[in-house]
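All protein chains of the complex are present and in place, except for one that has been dropped.
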Amino acid sequence: MSRIIIATSAGLAVERRLVLQVLGIGSLAAMGLAAGLVPRAQAAEQSLAWPKNAFAQKNEAAALDALFEKPIVVPSDKISLDVPEIAENGAVVPVSVTVALPNVTSIALLIPENPFTLAAYYPIPEGTEPSISCRLKMAKTSDVVTVVEADGKHYGARKQVKVTLGGCGG
Amino acid sequence: MRLALILLVAAVALTGVAPARAATQSDFETAYRAAAEAERQAGVLRNQWTPTETALKAAEKAAATKDYDAAVDLARRAQALAEASIDQAKDQDKLWQNAVLK
Amino acid sequence: MASTIRVRAVAHGESTEVQSLIQHPMDSGFVKDKDGKLIPPHYIETVTFDWNGKRVFTAFWGPAVSKDPYLKFSFKGGKKGDTLKIGWSDNEGKSDETTATIL
Partner (left out) sequence: MRMAIAAIGRRAAACLVLLLALVLPPASAEQRSDPAADQRAFQAYFRKAFPSVGLNDFANGPYAVDKDMRKQWEEIMQFPPYDFALDDGKKLFETPFKNGKTYADCFPQKGIGIRQNYPYFDRQTGEVVTLDLAINRCREKNGETPLAYQVGDMAAIDAYMASTSRGKPFAIEIPDDPRALAAYEEGKKFFYARRGQLNFSCASCHVQAAGKRLRGDILAPALGILASFPIYRSDWGSMGTVDRRFISCNEQVRSVAFKPEDALYRDLEYFLSYMSNGVAIAGPGTRP
């Protein structure tokens, strides 16, 4: 109920952000201060086991809920998500994320059109740059979504990658 | 035009013959032998097609289940494909020169 | 048996850039073999990087990470000659680890 799917266009993003603030207050009230009372270090430690439940989810909302406990994801232009427009091969799609936000504690990568949505989750310890590159498989054309946790808040960015049938060429 | 005529004749022949009597093992063997021979010739020209091989195998399979109608059909298809590949090889034996970068 | 892990760690001023490549099939569980049977999922779940006993990076992966997975990140600290310890473990309980010298 409190989660917002990230918008792609800037205009929509602003609109959503206003909505978010309203919802944000609501959800904060609903949850009480419990979440805020968990010290960051402890939260980081807890996250250091492979998040089995999150990796088992088959849609974006469920995966994010499992990973972050109903996060409010705000689109952010401080996240640069670098993916190809057209994947040369869906089996190997280079993905890079660089975040220009302070106190980043994790970076998650999701591919909503894949059988399992969550592709990779990177807790970022203190002293490690909030910037990663890896290669992911994509079953078909989909958005690649990144959700970044920073100062206990959640920020997102997404971009579409077209995956076409290969099998020839070279 | 000629192709249309051939097809027409073939269609008439098929509709005329097929319902009259089901294909026998010997029909299959005749059709298969002809197809295999055409495919062998394509092999000599080093120009076999994979769909021909697929059709030949499917024909064998159909014959093994005694579905001779299907087996004959598949063998004839294999023969047509093999003959097309032979034609291709013979045509390309000269035509390839037109494609050479000069 | 050669290591399944390749690491290139280079110190640039205050931080160290780490790139790694791990030899692993990363089978998704959705691909069929030649006989049409599904290849069961087999993928790395966790990769860890330690520098001077400090955990500088953890990767949690699912089956959507590509075969022979590649990873790049940077951490503050690390200098030429320091060692980096890298380890992975997969969903079948297999694992490997190696050490690399920062260049």
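A, B and C label the chains in the order they appear, each numbered from 1.
Keep this in mind: contacts are C-beta pairs under 8 Å (C-beta built on N, C-alpha and C of every residue); 3 or more make two chains touch, one makes a residue touch a chain.
Every value quoted in this text rests on a predicted model; they were computed, and no experiment measured them.
Which of the visible chains would the unseen chain be in contact with across the whole complex?
A, B, C
Just name the one of B:27, B:53, B:69 or B:83 that touches the chain not displayed here.
Here the residue in touch with the unshown chain is B:53.
Given that one chain is not shown, which residue among C:50, C:68, C:82 or C:96 touches it?
Only one of C:50, C:68, C:82 or C:96 touches the chain omitted from view, namely C:68.
Need a quick check: the contact residues on subunit B for the chain that isn't drawn.
Missing-chain contacts on subunit B: residues 46-53, 81, 84-85, 88-89, 92-93, 95-97, 99-102.
Going by the touch rule given at the top, which residues of subunit C touch the chain that is not shown?
Against the missing chain, subunit C presents residues 2, 6, 8, 19-21, 23, 67-68, 70, 72.
Which subunit A residues touch the hidden chain?
Interface with the chain not displayed, on the subunit A side: 84-89, 91-94, 96, 133, 135, 163-170.
As a convention for this text, only the chains that are shown with their structure count from here on.
Classify the chain contact graph as line, ring, star, complete or other.
other
Ranking chain pairs by how many C-beta pairs touch, which one is first?
The chain pair with the largest number of C-beta contacts is A-C.
Roughly how many whole angstrom separate the Cα centroids of subunit B and subunit C?
Result: the chain centres lie 54 Å from each other.
Centroid of subunit A to centroid of subunit B, CA atoms only: how many Å?
For subunit A versus subunit B, the centre distance works out to 56 Å.
Using the touch rule from the top, collect the residues of subunit C that touch subunit A in their complex.
Those residues of subunit C that touch subunit A are 15, 26, 28, 30, 45-46, 54-67, 69-77.
Sort out for me which residues of subunit A touch subunit C in the complex.
48, 50-51, 55, 91-93, 96, 111, 114-116, 118-123, 125, 127-129, 131-139
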